[in-house]
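Note that one protein chain of the assembly has been removed; the remaining protein chains are unaltered in position.
Right, chain A next:
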Amino acid sequence: MEKIWLIIKREFITRVRKKSFLVTTLLVPLAFAAMIIVPILLATSSSEHKLIAVVDNSQLFENKFPDAKGVYFKYLHQQNIDSLKQHYEELGYEGVLYIPEFDINRPSGFEFYSSGQASVTMESSINSDINNIIEKKRMELQGIDQSKLDDIKSDVEVTFKNGKEGKKGSSWVAYGVGYASGFIIYFILLLFGTSVMRGVMEEKVSRIAEVMISSVKPFQLMMGKIIGIAAVGLLQFLIWGVLITVIYSLIPLFVSPESMQAAAQGSQAMSQSEQAEVVRRITEVVGSIQWSLLLPCFVLYFLGGYLFYSSLYAAIGSLANEDAADIQQLTIPVTVPIIIGIMIMMKAVHDPTSSLAVWGSIIPFTSPMVMMARLPYGVPGTVPYWQLGLSFVFLIGGFMTTTWAAGRIYRTGILMYGKKITLKEAMKWVVRKP
């Protein structure tokens, strides 16, 4: 026990002390912060004023284009479009919108001139503006009253509630949370699994393994490495959690409240009551997720899935030889179930009660990913307790089996030098007596 603790400590300390640990640990929250702050700054920065010249020969559009997001329209009269096309830049315009005289029933011949390609947003906003204006004009011509039309329009949103608890849920939030946690588990399994494998390979190729095995049992060496790397991962999550919370709470200091609001609401002004409604709905939706169940489940599925796969990766690492190319082939049987898992997860997050999702969340090869995608939809509403229980039992049984089998492969593989080891051979070591 004392020895395994020493091994865990070494694995942990050598990794945490590396520069790469510091870099990834700090960069991820920074990237997260950048992902939030940069769009806000971009959206609110009014440094760019785009002035568009409108040459409107139809007289329909005069002063009708709404100014939005730093794009302004200037209406020019009696301008020669041909000369304007040449000189608009010198006159300080970003582009020229040319509207010819046209038949209201067959509008055509609209043109926009700018240097290079106009941006996608510019293109779509000008298109929709023009269509809106033409539609309005046509309604006028048909004698349809705009205010009556507005009265007719329906804007109903069905409130989806969890039948048994009567609690309001939002499938979109559940979808987002499920998708994100499923994906995080997927990355953890791949990233940390290969990290374990590389550690084992390094020990074998550098020939320290035999020295170590003369002091500790192979199983201790393998588990020490697996647990040490898990500890690194947990520490990393913890730091990220703290940093993200800190950065998130510091965002208002960098960005003024006005611009926050502006960013949140786009250019459209929102009344006080509307704002209150949004806040109420956000809290309701966030509250609809069972965090007290979801977070412990996330940690448990992370640990269970990690133990399940990392021991297999350790076994694969122990089969390595100096030729690193061989290892690529050997990892396939371990990597493929993880990839299948992420694929089932993507289906499950759309349809969490389908039989594929249910079985995918029970079988330990895929359950860490698939179950995490289903859980945000609610327990016991979408995921009955028996499924969650069965999934846990199978996962625990699963990782005990894989670590046992992997331990037996590892024990032999780590000391086997010189010849290429096939998977078939390695499978025989599992059942052979020591």
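Everything below uses one rule, namely that a contact is a pair of C-beta atoms (placed from the backbone, for glycine too) under 8 Å apart; a residue touches a chain by one contact, two chains touch by 3 or more; residues count from 1.
Here is the rule we use: contacts and distances are computed from a predicted model.
Undergrad: Any idea which of "ATP-binding cassette domain-containing protein", "Fe-S cluster assembly protein SufD", "4Fe-4S dicluster domain-containing protein" or "Chemotaxis protein CheW" UniProt assigns to the chain that's been left out?
TA: "ATP-binding cassette domain-containing protein"
Undergrad: Could you tell me which of A:84, A:133, A:190 or A:216 touches the chain that is not displayed?
TA: Of all options in A:84, A:133, A:190 or A:216, contact with the hidden chain holds for A:216.
Undergrad: Taking the entire complex into account, which one of A:22, A:191, A:208 or A:400 touches the absent chain?
TA: A:208
Undergrad: In the complete complex, which positions of chain A touch the hidden chain?
TA: So the residues of chain A touching the unseen chain are 2-3, 6-7, 10, 14, 202-203, 206-216, 415, 417, 434.
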